[in-house]
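Reviewing the structure listed below.
All protein chains of the complex are present and in place, except for one that has been dropped.
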Amino acid sequence: MSELTQSLSQRFPGALLEVVESRGETTAVVDPARAKSLLRYLKEERGFDYLVDVSSAHWPDEGRIDVVYLVRNLKTREQLRVRAALPEEEPVIESVADVWRTANWLEREVYDLMGITFAGHPDLRRILMPEEFEGHPLRKEYPMEGDDEWRNYLPVSEAGHDDREP
Amino acid sequence: MTTASRERLNLNTELVTLNMGPQHPATHGVLRVVLTLDGEVVLAAHPDVGYLHRGIEKIAENKTLHQVIPYTDRMDYLSPASNNIGLCLAIEKLVDLKITEKCRVMRVVACEMSRMASHFLWLATTALDIGAGTVYFYCMTEREKILDLFERMTGARFTVSYGRIGGLSREWEPGLEKDVEAYALQAHKTLDECDRLLTRNRIWIERNQDVGPISAADAIDLGLSGPNLRAAGVDWDIRKAYPYLGYDRYEFEVPVGEHGDCYDRYLVRLEEIRQSTAILLQALKEYDPSVPLFPEDPESRKAYLPPKSRVLTKMEELIHQFIVATEGPKTQRGAEIYFSIEAPKGELGFYLVGSGTNVAHRCHFRSPSFVNLQGLPLMVKGQMVADVIATIASLDPVLGEVDR
Partner (left out) sequence: MGIEPVSPELDAQTRQDLELVKGGLILGSLSKIVDMARKNSLWPMPFGLSCCAIEMMAMVASRYDLARFGAEAMRFTPRQCDMMIVAGTLTRKMAPACKRIYDQMPEPKWVIAMGVCTTTGGMFDAYSVVMGIDHIIPVDVYVPGCPPRPEALIYAIMKIQERVMREPWSPLGRRPVRGHYRGRDPRYKALPVLDTGEKVTVHGAPEGQDKPTWRKGYYSG
């Protein structure tokens, strides 16, 4: 695995900010602007043809939102985690949906729940929450029980539904 | 009729947008699929999920690690034991705990039994969707036998919450391993019956063969996993690729299909049930009831739950149990792990990020059904509406897992 990270740092000088190896896993912390080209290199030239997961983590006290890609090479069974830190106020990163089609829904989910905008995504809209929902629930400042997002909704009785007399 | 003939006859037809779901008998839960139809032929299908989004990942950020275990039950609710055990394995990887040999064997047995239960239910509902109602009753009866065993093993039929960090919730009663073995030896009878009823059945073949096909390259690109990926021809099973729970010492085969259509998925899952019985029989030979479930050496004892028989009678164990169960292990801030198991639906992955306290900072579940369902639009393009039903059924999505 160190051979892989070495070739990555040679191929993309300056993009690989840190390599963390713990518990048998390798995490490459990369610069978000070059993440997509790095991931594309991983797929096309190193054979990491399987995107396992796109995830995110919000660290409010450090003011960043991480977006985490986990890629896997099915033939050599290597796994690599690529992490990019985005600023909390406006997290934007390029979408990898054209590299792996798996990323389509995974990125939509990250956009929906965490608010990261994926530039170039073919269909970036909410997937788990309703379309008209406002807010990104998985952020740390969003309360677990829910916020006043229901202001966007009409009352059921107004929509002409049967409202029985008690 | 073709477009050309339609134009010749001056039939001005339009495309129809048909909304299937979210409440629908055949969508395996609350899945909504918006179909664009040209007559009966599907041109495009857009699945709309989120009707069961319960915010489990958000809830898991507010609960201690032990308290997240019951939530995993409700995600893939057809095989709850394997979800729990997967989460426990992931947490044990994060906090560096080891399990005993006995615990390992018990976990393998629970995982394989839940795989069988899930596949039986899959077969029951798929057959019901396609129209073979008899198979539904046969498979549900078979599944009831597994649930009876689960009830004796864990206390609950269904949402078991069996795993605990470092072990399991309780020991087996004496004699249970013989009953599990007896069950494994006779499970093939129902399988053979359903095989006889369906596999060479003309109607079943017509409804399932060449329906919802997907190529291996597409399957890898779309991130399918589990029987869906294997039916497309890719030999990938987490139990063989990244063995966990000692699966590398059991002899079992991984069935791999060819065409990636519904029929192959059916055959793959049927064979998987047989292989699960083989694993069960091998694992049960290694079960030794006389050794304790949790490690008893003095240094590591404090990190695990004490044996239940002493908790109710001895003070020290009571306090120890209280502390471990309510507080649980502490995670290291910034430590992140990804651990995946071969759930019956596919690759169920747990991405945990530690926060320095006993509450995980981020707990993300990579659910196989969510990613598998992405393959639906590609699979049903050009098929008929009834084939959409067959394809959804054979993909085996569990909406609790899709929406979390």
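For reference, chains read A and B in written order, and residue numbers begin at 1 within each chain.
Simple rule for what comes next: a contact is a pair of C-beta atoms (placed from the backbone, for glycine too) under 8 Å apart; a residue touches a chain by one contact, two chains touch by 3 or more.
Owing to the predicted nature of the structure, the values given are computational and were not obtained by experimental measurement.
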Original post:
With respect to the chain omitted from the figure, which of B:18, B:140 or B:378 is a touching residue?
Top reply: B:140
**OP:** Pick out which of B:24, B:301, B:314 or B:330 touches the chain that's been left out of the picture.
**Re:** B:24
Original post:
In terms of residues, what is the contact footprint of the unshown chain on subunit A?
Top reply: 129-132, 137, 142-159, 161-162, 164-166
Original post:
Where does subunit B touch the missing chain, residue by residue?
Top reply: 22-25, 29-30, 50-56, 58-59, 70-71, 73-74, 77-78, 121, 124-125, 136-137, 140-141, 143-144, 147, 157-159, 399-400, 403
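Please note the rule applied: only the chains that are shown with their structure count from here on.
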Subject >> Geometric centre distance via CA averages, subunit B-subunit A, whole Å >> reply: 24
**OP:** Spell out the part of subunit A that touches subunit B in their complex, as residue ranges.
**Re:** 22-23, 25, 27, 49-53, 55-59, 68, 70, 74, 77, 79, 81, 100-102, 104-106, 109, 113, 126-130, 137-138, 140, 142, 144
**OP:** Write out the stretch or stretches of subunit B touching subunit A in their complex.
**Re:** 49-50, 53, 55, 57-59, 61-62, 93-94, 96, 220-223, 234, 236, 241-242, 335-338, 340, 347, 349, 351, 353, 361-362, 364, 366, 370-371, 373-374, 403-404
